[in-house]
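After this line comes chain A, so read on.
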Amino acid sequence: MANPIELLQRFGKNFAISEIHEQKADLTFFKVPKEQAVRLLRELRDDAGYTHLAFLTNIDWIEKGIFTLTYMLHNYDARHSLGMHVDLERDNAEMQSIHGLWAQAATYQRELREMYGIRFPGSPRLDEDFCLEGWDQIPPMRKEFDTAAFSLERFYSREGRGTEDPREHMKGLLYPTHTDEPSSGGQ
Partner candidate 1 sequence: MDTQKYALGPLLNEGLSAEDRDLFSDARPVPYEPYPVAVVEKFVNWVRANSLWLLAFGTGCGAVELNPLMTARFDAYRMGVQMRPTPRQSSVFIIGGYASVKTLKRIIRSYEQMQGPKFVVCLGICPINGGMYWDSYNTVNKFDEYLPVDLYITGCMPRPEVLMAGVLELKKKIMEGRADGANRYVENFDWYKANQKRVIKDWNMPDYNW
Partner candidate 2 sequence: MQDWPVRIGYFLINLTIVGLYGMLLSGIVARTLAKVQGRIGIPVYQPFIDLLKNLGKRTAVSHGAMFYLGPVFRLAGGIGTLAFVPVLYGSEMFSNFNSAGDLLLAMYFMFFGQLGMAIGAGESGHPFSAIGVARGLGQMTAYEVPFALAIIAIVVQYGSLSINDIVAAQQGGILNWTLFTNPLAVIAAMIAFLGMTGYSPFDVTMAPNEIPIGPPTEYHSSYLAMMTMNRAVFAGAKLILFMDLFFGGATNLVELVIKTWAIYMVAVVVGAAFPRFRVDQSIRFFLRYPTLIGIAAIGYTQAVLLP
């Protein structure tokens, strides 16, 4: 098994792999364009031993106007994980479904559809309710969704609720005489 960097460089001949970043000894991230993603996933699975799809998730970069899908693959023999980033347009986000490669991906895709509104055409049961039932707002994990306002509007807030900074509160409670100096104690 080649070094993952070398591996990615080798794949780089055919794929536009960029932003290779070795997070840890056993975890490497990289980015590919949306169009090449599924093809690369297939090759990683079939040729490079990354047979396990650990998860599929999404990062909302509202400022940049993109979603970054993260496919986390794992190679059992090499004990190494590869995180593949794929950028999508935030508006009308759509991605090719990979339920044909890993059947369990359908579940992740259902979740992403529900939480972020990303469409995966062809993915089974994509539009059925998953975690939410009868959701009638924009997908709740999108950053433009104001969850506090929504909660206030729908669930009402009980009066008398106060908020305190736990650190300050506990300090006052436990060490009333302590002056403000950085503490190296409790983690």
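Criterion applied: all candidates are chains of the complex that A comes from, given by their letters.
Following the convention adopted for this analysis, contacts are C-beta pairs under 8 Å (C-beta built on N, C-alpha and C of every residue); 3 or more make two chains touch, one makes a residue touch a chain; residues count from 1.
Quantities reported herein were computed from a predicted structural model and do not represent experimental measurements.
Here chain A is shown alone, and of the candidates 1 or 2 it touches 1 within this complex. Remark: chain A residues 129, 131-137, 140, 145, 147-148, 150-152, 154-158, 160-161 touch candidate 1 in the complex.
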